[in-house]
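This is the structure I have questions about; it appears just below.
Yeah, one chain of the complex is gone here, protein chain that is, but the others are all in their spots.
Lettered A, B and C in written order, each chain numbered from 1.
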Amino acid sequence: MFKITNQPIAPEDVIHAVKAENAGAIVPFLGIVRDNTGGRKVSYLEYEAYPQMAEMKMGEIAREIFEKWGLDRVAMIHRIGRLKIGEISVAVAIAAPHRKDGFEACKYAMDRLKQIVPIWKREVWEDGGETWVKPDPVYFNQKTAT
Amino acid sequence: MFKITNQPIAPEDVIHAVKAENAGAIVPFLGIVRDNTGGRKVSYLEYEAYPQMAEMKMGEIAREIFEKWGLDRVAMIHRIGRLKIGEISVAVAIAAPHRKDGFEACKYAMDRLKQIVPIWKREVWEDGGETWVKPDPVYFNQKTAT
Amino acid sequence: MKVKVKYFAVCREMFNRDEEEMELPDGAVLMDVLKRLEREWPEIPEYYEVMQMSVNWEYATEQTELSDGDEVALIPPVTGGIDV
Partner (left out) sequence: MKVKVKYFAVCREMFNRDEEEMELPDGAVLMDVLKRLEREWPEIPEYYEVMQMSVNWEYATEQTELSDGDEVALIPPVTGGIDV
């Protein structure tokens, strides 16, 4: 299940999607809107996506995970629109027969999501300023790897 | 929050317990009762704990995580009694300002939980057999490390 | 031929539109879209290093050939989900 949504995300959405009777471990990940960035107070966030391409790229990440770990139960939801502090921006869950693979694959999913899924974040601060958030410097080296 | 319970576990129980306005990432882990062990069909599981010591040892793991990663928002719940296939036996969640630390610390929590928290599992199979489950062979080398 | 060009995030604000139809000569490649946009925003080449483009929801290079009806997008640096 790969979804861009403008509705609030519940952890159960991804967990339920990957449950299977032969999976002993589920490793979810939740991204939460923080109250500050580098000490500057955040008022709210605005997420924007290229939905069709974002969902395709999530599916591509799931295929990479299947190739690397043989895991086929992967769910990713990303929320767009205006989010308040404490709300979930992204939820991922991976079911695995072995917990070690589950942790590795879930971490990989988040790394890749930040690299190749077309989603953008605008921060609006309490002092009235705002900006589109730039990715980590590592991005510029990895651009060609996408 | 460190708890041994005979009630069903919901993922929200641990996630809610670690939420904080300055935590950008929450890494939960869910252990699920599988329908088989090494191919043998499982009918149900029975978990038993030494509750007071188990909760103390969970707190000790949280202190280790604080020493290693500086993370202080850790929750662990383990269920005891009879569990059906698909039910959650254990739920852990760790909130972290950085996802990499969150994944490492959550994996560490599960590794330690299996080493030092006094909980035992009895498997009852569909063919009528049953056994107390023995730990991984690695246990025998680590016994003195506890 | 005609392609649809979509703008997101900082690009959308820069061009002040979500999308548009663009008429291009047969045999056009993605670079031709960028050249067309350069008329409107002369500094765009400075951003080639960090900006990506897509054709029909796949990342593409400046030399990717275009066909009638393609959906092209300018993709500023992505920051999926979280910054932690």
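Operating definition for what follows: a residue touches a chain if its C-beta (ideal position, glycine included) is under 8 Å from a C-beta of that chain, and two chains touch if they have at least 3 such contacts.
Nothing here was measured: the structure is a model prediction, and the numbers come from that model.
Touch with the chain omitted from the figure is made, among A:4, A:25 or A:119, by A:25. In the full complex, the hidden chain is touched by subunit B at residues 31-32, 34, 37, 48, 50, 52-54, 56, 78, 89-90, 110, 113-122, 132-135, 139-140, 143, 146.
Convention: only the chains that are shown with their structure count from here on.
Between the Cα centres of subunit B and subunit C there is a gap of 48 Å.
Among the residues of subunit C, those in touch with two or more other chains are 82-84.
The multi-chain contact residues of subunit A, meaning those touching 2 or more other chains, are 31-32, 34, 110.
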